[in-house]
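Before anything else, here's the structure in question.
Just one protein chain is left out here, and the rest sit where they should.
On to chain A.
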């Protein structure tokens, strides 16, 4: 009925841009968003999975795995964010500002 307006975030602006996707179960993938639908199924090109430490699956390591062209199933997608402007911070940003 409401067509594509369903999503809170319009993924159109990420098309052909790098996105980072976290999947249920803990896998983390980046790639170029080539397509999507209202169920949040995603098409990623040149996808790279960030492998996790086998001893501590919470931590991602620097090891990667090339996945190529993939479809991420929408129900498994937890989080989508652009890779542009995403950086790891060296320090805890919540301690510095005023202690508020």
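Definition applied: a residue touches a chain if its C-beta (ideal position, glycine included) is under 8 Å from a C-beta of that chain, and two chains touch if they have at least 3 such contacts; residues count from 1.
One rule holds for everything that comes next: contacts and distances are computed from a predicted model.
> Absent chain per UniProt: "Mediator of RNA polymerase II transcription subunit 18", "Ras-related protein Rab-20", "U6 snRNA-associated Sm-like protein LSm4" or "GTP-binding protein"?
Looking only at the record, the undisplayed chain corresponds to "U6 snRNA-associated Sm-like protein LSm4".
> Among A:29, A:44 or A:80, which residue is in touch with the absent chain?
A:80
> When the complex is taken as a whole, what residues of chain A touch the one chain not shown?
6-9, 11, 20, 24, 26, 40, 58-59, 77-82, 84-89, 91-94
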